[in-house]
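A single protein chain has been omitted from the complex, and every remaining protein chain is retained in its original position.
Going in written order, the chains are labelled A and B, and every chain counts its residues from 1.
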Amino acid sequence: MTTAKTAITPPTHTAPPARFSHGVRKGAILQVAGQVGFLPAIEGRPPTPAGPTLRAQVLQTLANVQSVLEAGGASWEDAVMVRVYLTDTAHFAEFNELYDAYFAALTEPPAARTTVYVGLPAGLLVEIDAMAVLA
Amino acid sequence: MTTAKTAITPPTHTAPPARFSHGVRKGAILQVAGQVGFLPAIEGRPPTPAGPTLRAQVLQTLANVQSVLEAGGASWEDAVMVRVYLTDTAHFAEFNELYDAYFAALTEPPAARTTVYVGLPAGLLVEIDAMAVLA
Partner (left out) sequence: MTTAKTAITPPTHTAPPARFSHGVRKGAILQVAGQVGFLPAIEGRPPTPAGPTLRAQVLQTLANVQSVLEAGGASWEDAVMVRVYLTDTAHFAEFNELYDAYFAALTEPPAARTTVYVGLPAGLLVEIDAMAVLA
């Protein structure tokens, strides 16, 4: 017998472009799907990324991950893994600075990895997914 | 003290080309290794991908993930994360249509992300891994 799976959709989020959930909670696991830097959804407006700077988009992407964590009853303190996907190796250094500052207050940051690849839709510079444990 | 780890190999599957398991169950976690679109294994025949269309290969790949989930006592309803790897950004739109149709009946689809990269062996267009929670 297994527990039910609960889909998590923060009110700030646009509907997913395909059949997936922004977040899922099952048992002790809260999985956040890959988030990008879209601004909070506005009825009737297409999804719009924060920008134009890398900084604005990274901070919005982290905020979007946090929204899913919080809508699922978790916080960054519960995150055990963060996966970061960049589109350009030239963004590594600035991204790391932004990431460090964002997590400066966490006593024990999540594990993490960064992959550079070129597959994001036009205008998107970064994608981040995360897994949290609530147990 | 920890529970035993159980390797999962569906009867339809070819032996892994390296020392990994198609699936692993330990505690509440069922992890499915990256699956590709090979047709059910036939003794004496090398692994053969479904095809030649993207559609045929995507559906076979999803069926192969499902075989591992089911051999481990789980279903798509238990999956919390699905990671999809494509080889060509031009496949995004068609892939999303196939994926949506495949999961149309799920009330709460898993979280997911899609990465485009070019590292799959010749003839393979897609790879999918998944994590399920049985707890």
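Just a few scattered comments:
Criterion: contacts are C-beta pairs under 8 Å (C-beta built on N, C-alpha and C of every residue); 3 or more make two chains touch, one makes a residue touch a chain.
Values in this document were obtained by computation on a predicted structure and should not be read as measured data.
Of the listed residues B:Pro10, B:Gly27, B:Gly73 or B:Gly123, the one in contact with the hidden chain in the full complex is B:Gly27.
Listed by residue number, the positions of subunit B touching the unshown chain are 2-3, 5-7, 17-29, 31-34, 85, 115, 117-119, 121, 127, 129, 131.
Residues touching the missing chain, restricted to subunit A, are 28-29, 77-78, 80-82, 86, 89, 96, 99-100, 102-104, 106, 108-117, 131, 133-135 (touch as defined at the top).
Here is the rule we use: only the chains that are shown with their structure count from here on.
If each chain is reduced to the centroid of its CA atoms, subunit A and subunit B end up 23 Å from each other.
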